[in-house]
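All protein chains but one are shown in place.
Here is subunit A:
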Amino acid sequence: MLTAQDLTVSRGGIPVLESLNFTLNDGAALVLRGPNGAGKTTLLRTVAGLQPPMQGTLEGAGERIAYAAHADGLKTMLTVTENLSFWASVFGTSGIEDAVQAFDLSALRDRLAGSLSAGQKRRLGLARLMVTGRPVWVLDEPTVSLDAVSVGLFADAVRAHLSGGGSALMATHIDLGLEAGVLDVGPFKARPRAALEDEAFL
């Protein structure tokens, strides 16, 4: 279970979202909604542990999170198999076969990641989530550059992950057909804080 209490996240020292409270149960998915620049990515990076929260607490994050950002983190000069095997050994899991099958990458196995199309790269980046073996997926716009069939593959993978007791927190505008809670971050937009900004000028 992932719990955020009174969470304030900041970007460059300026609060973006404040007083966030949410709970993500095992087996559940939570979709973040909000306009561009609302702070969805900042929230996801905070949950992933890349930056500390400005205020409030996050429980059940840390070593349980598998994070997928805008960039897929692929090495263009390594093959699909080599990319996945690398992450499998970093996360101490074995077997990339499930991930390859789930995202229909078996025909691309020995292709260099650099020679894949944008959608294929994304599929490889998402397949990486499966080899991490971590229970909480934190996804930032996972369906960018995916075609309809691949979005279906991704939705199936998320559904399988949820039914296995995992959970997912994602920022996406596409309806994946999942039974997911929706968190609109709009109302949590941080008020400008004069005192804080003054401090920055001191």
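Simple rule for what comes next: a contact is a pair of C-beta atoms (placed from the backbone, for glycine too) under 8 Å apart; a residue touches a chain by one contact, two chains touch by 3 or more; residues count from 1.
Everything that follows uses one rule, which is that contacts and distances are computed from a predicted model.
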Hidden subunit of the complex - UniProt protein name among "ABC transporter", "Succinate dehydrogenase hydrophobic membrane anchor subunit", "DNA-binding response regulator" or "Heme exporter protein B": "Heme exporter protein B"
Residue in contact with the excluded chain [from A:G27, A:G49 or A:G181]: A:G49
Contact residue for the chain not shown (choose from A:L74, A:L105 or A:L139): A:L74
Contact residue for the chain not shown (choose from A:N25, A:T57, A:S89 or A:S117): A:S89
Contact residue for the chain not shown (choose from A:L7, A:I65 or A:A127): A:I65
Touch list for subunit A against the chain that is not drawn: 48-51, 63, 65-67, 69-78, 82, 86-87, 89-92, 128, 132
